[in-house]
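One protein chain is absent from this view; the other protein chains keep their places.
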Amino acid sequence: MNTSFIILLIAVPLGAAFLSVLVKKLGKYFLGAAIGFNLAASGILAYDYVSPVIYEIGGFKPPYGISLVLDEYSLLGILLLNVVFALIAIMACKYIKKYEVVLSVALAALNGVILTGDLFNLFVFMEISAIAAYILTTMNKNIKYTFNYLVLGTLGSGLLLFGIAVIYNMFGSLNIMDIQNRMAIISYPVAGALVLPLALIFTGLSVEAKLLPFSGWARGVLKDSNSLVGTLIVSAFSAAVLLAFGRLIDSLFVMSDSLLIVFTVVTVGTLILAEIAAFSKKNLREILLFSSIAQSGLVVALFLQGLKSAALLVLINNVISKMILFTLAAKIGEDNGTDKLEDLKGVFLKNKVLGFGFTAAAMSLIGLPLFFGFIAKANVLVSLFEANNIWLPMVILIVSVIEGAYVVRMLTTLWNTGEEGELAKAEDAKQYKLTNKVRLTIIITIAAIAIVAAGILPLLQMNDWFNFDILSFLTDGLGGV
Amino acid sequence: MIQYFSIVLMLVGIYGLLSQRNVIKLIAALNIFEIGLNLFIVSIGFVKDGLVPILTSNNESSAMLYVDPLPHALVLTSIVIGVGVTALALALAKKMHDKYGTYDMDEMGGK
Partner (left out) sequence: MKQIVSILLVAAIGILIFSALYFSDETLKFNEYGNVNLDDRVSEKYIDKSVNGNTEEIIFGETQNAESGSANMVTSVVVNYRSFDTLGEVTVLFVSALGVGLLLNGKRKRKNLKDAPNFILKQGARIIFGIMVVFGVYMFIHGHITPGGGFPGGAIIAASILLLYLSDDEFRVKLSAAKAVESTAGSLYVIVGLLGIVLAGYFLQNFLPTGTVGEVISSGVIPIVYMLIGLKVGSELSSVIDGFLTEEVEG
């Protein structure tokens, strides 16, 4: 395998960004080429993957130089990220104009966030992707919320850097694996001393991962965002941040019991409160953004319990289904001037194909059987029971009821014209139009079929589908193809 | 001592972020926070009696005691990031002032 592809995932989009300022007219093509290259490169890396690779930038061996780590975990990350990014860019290409460079930079930075094996480098890439996100959200024309986002995001990354500095002071290294090794050879317990840096890092990452109470920016930024910005933030950006979060929790978070309880309360609290908030909202995009916050809470809570595979399944399910849901929600919102549920009664009667895509994604989100979300949820519950954890499955099941309630309410409103009957139907049919319909329909249909296929095939093919390890599946399953 | 001072600066910045509603003051508070943070990072690299980490004709051997050069490099990066974010924040502030005619977040209303 040519390991240079690992660095090219970051270098090519960056180079494309720099070049497209020079030749402005070609910006679109440079962005397209970068996205295409990244898709191909991540495909090649996945195809050739045998064992973890560490790429030493500058030829300096870790921990001295910066290294990129390609293991099953980051491989899954870059595959998911590049595919999702490409799909969103194709579906929402009418908004890309003028923002090609920012998108290229964001693509490079998100790949960097997933691949990097160095704490400070992680901070740099988080900051680049955050700045790209601030610029993208100015498309909403509601600068006040962008400013809010900028202030919170900068404070968060500052706290992250503070935590990294304390870690460097204690262990004398910035390489994540090296710090892990240095922790392992210390014979006395280190959890007590790590409380402050871990709390700082957790807080810093929580801002971007949208955990409560640090997610104040999300509502303003996302509630009237278009299908490019909003979808990118709820799927691509949040996937990258959560993956980085998971990697840090997995390798650095040696927590004392009380700290673990605090973190768990924050994440599970996010899950519960955000689902309740989603239930109480009346607008499509607001429902989806609160559901996205809740899912982030669930993913981080699972990472904290040490259930990497289950967390990744939930993450994948959330990213793919949110991509479909948010794109359609934003599209409906733009075309009709509102995304209030009651004004959109029976909107899907006119567009049945898109409606079925939306329905499949929503069903997968709540985890109904025959959809991918079911596999994810079953894995979560089974692995939690195996870890002798009773209360978290209870919480998840109760929350699922709330989630199911608002998703079903959403679907019935969108499919059903309600009491007013024919009149409302005719009105909506007139109002509801879609530009870019062909591209959108194709991608959403494919993604919806993928969700259904990923929900049915494991049931038929695997005996232990409720207990399957996505990371080893990636090497054994795909590598063996 | 300087380390305590840098942490106090960071706290002043956080206080500003929590209590102020004026856009320009918020940007200033953010900058105070960042400066405190940068000072803190430089200070963790200080070694007692260490030299400036540059080889010159006076300090010509690498065997002498130097301060830690890595935090200096990190701070360089963090300062530049701070500059970028501040520039963007000021541009947003200008845009907001054009739109609402005020720098006060409360007077801008819910829109």
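We just call them A and B in the order they show up, numbering each chain from 1.
Basically, contacts are C-beta pairs under 8 Å (C-beta built on N, C-alpha and C of every residue); 3 or more make two chains touch, one makes a residue touch a chain.
Computed from a prediction, not measured in an experiment: that's the story for all the values here.
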#### Entry: Residue of A:L19, A:I96, A:I272 or A:V395 touching the missing chain in the full complex
A:L19
### Task
Just name the one of A:A108, A:V151, A:V268 or A:V314 that touches the chain not displayed here.
A:A108
### Query
Looking at A:L31, A:V124, A:L392 or A:V407, which residue reaches the missing chain?
A:V124
## Note on the structure
Logged for chain A, residues touching the omitted partner chain are 4, 7, 11, 14-15, 17-19, 21-22, 55-61, 63-66, 98-99, 101-102, 105, 108-109, 112, 120-121, 124-125, 127-128, 131-132, 134-135, 138, 166, 168-170, 172-175, 178, 186, 188-190, 192-196
## Note on the structure
On chain B, the omitted chain is touched by residues 1-4, 7-8, 11, 14-15, 18-19, 43-48, 52-57, 59-63, 66, 68-70, 72-74, 76-77, 79-81, 83-85, 87-88, 90-92, 94-95
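Following the convention adopted for this analysis, only the chains that are shown with their structure count from here on.
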### Task
State, to the nearest whole Å, the distance from the C-alpha centre of chain A to the C-alpha centre of chain B.
30
### Residue ranges of chain B touching chain A (in the complex, touch as defined)
10, 14, 17, 23, 26, 30, 33-34, 37, 40-41, 44, 70-71, 74, 77-78, 81, 84-85, 88-89, 92-93, 95-96, 99-100, 105, 108, 111
### Query
chain B touches which residues of chain A in the complex?
120, 124, 127, 131, 134-135, 138, 142-144, 146-147, 150-151, 154-155, 158, 161-162, 165, 168-169, 174
